[in-house]
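Notes for the one structure printed next.
All protein chains of the complex are present and in place, except for one that has been dropped.
Our next item is subunit A:
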Amino acid sequence: VLALLSLTSLVFLLFQLCYYKFYLSHKNGAAFSKVRGSQSGQDSTRWHVVRKFLGLISSHNIPVYLIDPLILGLVDKDIEQIRSSPDGPSPECKYFCAPRDFTTFALLDKTWKHEGGLFRTAEKMGFQWLKIINKDPRLDGMDDLSGMEIPLHYIFKLASHAIHLVVFYERSGNFLWHGPLRLKQHMDRKFVPFRKLHFGRYPGAYEKPELLLVSIDDLKVQIPKNPSSFLEEMSHSRFLECRYREARAFFQLYPDDASLDAVEFRKKAKSLLHLAALTLNNLGVKFWLSSGTCLGWYRQCNVIPHSKDVDLGIFIRDYKADIIPAFQKAGLPLKHKFGKVQDSLELSFQGEDDVKLDIFFFYEEDDHIWNGGTQAKSGKKFKYLFPKFTLCWTEFVELKVHVPCETLQYVEANYGPEWKVPVKTWDWKSSPFNVQDNGVWPIDEWDNVIQIY
């Protein structure tokens, strides 16, 4: 009996083992077989697929460029050599054979004359393809416009490799945008392992890249001239679309101020913001829309006409002493400077006709971020607390600018749960939801921390 029992147990044990083995190999099947088996075969498959794809698109005169982070990373290590010998034959397949599931290319929408026979040729060459289309965000901000949906992503699959083609569009604000990859219901969810794609989880914003034609692994491709800066850009390229629908609902409740004053203020605020963005970008200082300007973007996708200034935020770690002279050079004299780099720094510049540019510096703590305020006549200090946030790109008044990705928390921290209701009388010392008293500057420091011009 015991023998029988142990036999059964053994059977189960074996069974268990078998199962685990099966399960594991199923789960990582592709990876295992690649490692164990025909490595060179798999590698050259990737190279062949890329070559075929490049042949396909060049036969249709479609200018694509390589944006694959993996390959660009490898290319970046040898960039000098690649640049100097654009035509040299390569001894080994170093880049396009690297193990990966996808190769990612980019396509500028305006540089090609839509698909035509592309897909038919692709099919003839053995590619399976998938096209992801969606609404055109450039029309999203507009009342009641419905355009044709635009292609955002293409995936071409051949054998075990796939090409991900990301379509970039030019947006107002002189930047490139790519859309998120969202599958519609009828689409094949297992066409490729979508999770492993490098582009498409979020929409992204990029500068227009300078391109370089290079020959790598005997294939001629265009790559961004500076791969490392492209990769750096990619790492924080996430883009947030303005909430146009909610903005429209807001204007239904509170009709927009179309008075001449409002029009004039918006025009001035816009040009001030453009000037500020230009100045700070030239210095390489990262900034974001803060306070009222951020609220305007989030709530109504526009400048709030009854706000009297433009507000920007900058992390104190990005502070540069050049900021003040740069603005003065740009024609914006310093109006006041409160606080110091170590504590509660705030700069204010005088724009055209009373429109003021306020720059608040933000200090990062372990669990929150804050900026400070100072009352000139009393020397009182204030502190405004925010939950931690990261930065995203957005488009605002024809400008590519940063906003906190976690905008709702940011706005709610600053303006409270009633942020949707316009408030015309605002006191920066008492109105903000997140204001705290922060003591008084010592009198002997006043000359330094309260400077009014």
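By our rule, contacts are C-beta pairs under 8 Å (C-beta built on N, C-alpha and C of every residue); 3 or more make two chains touch, one makes a residue touch a chain; residues count from 1.
The criterion applied here is as follows: contacts and distances are computed from a predicted model.
Engineer: Looking at UniProt, which of "Gap junction protein", "Vacuolar protein-sorting-associated protein 25", "Trafficking protein particle complex subunit 6B" or "Protein O-linked-mannose beta-1,2-N-acetylglucosaminyltransferase" names the chain we cannot see?
Structural biologist: Choosing among "Gap junction protein", "Vacuolar protein-sorting-associated protein 25", "Trafficking protein particle complex subunit 6B" or "Protein O-linked-mannose beta-1,2-N-acetylglucosaminyltransferase", the correct UniProt name is "Protein O-linked-mannose beta-1,2-N-acetylglucosaminyltransferase".
Engineer: Among the options A:76, A:170 or A:412, which residue touches the chain absent from this view?
Structural biologist: A:170
Engineer: Just one of A:94, A:138, A:198 or A:420 touches the chain that is missing; which is it?
Structural biologist: Candidates A:94, A:138, A:198 or A:420; residue touching the omitted chain: A:138.
Engineer: Consider the whole complex, including the chain that is not shown, and state which of A:249, A:263, A:341 or A:423 touches that chain.
Structural biologist: A:263
Engineer: Suppose we count only contacts with the excluded chain; which residues of subunit A make the list?
Structural biologist: Subunit A touches the chain not shown through residues 1-2, 5, 8-9, 11-12, 15-16, 19, 22-23, 26-27, 110, 113-114, 116-117, 134, 136, 138-139, 141-148, 170-174, 181-186, 189-190, 193-195, 200-201, 255, 258, 260, 263, 266-267, 398.
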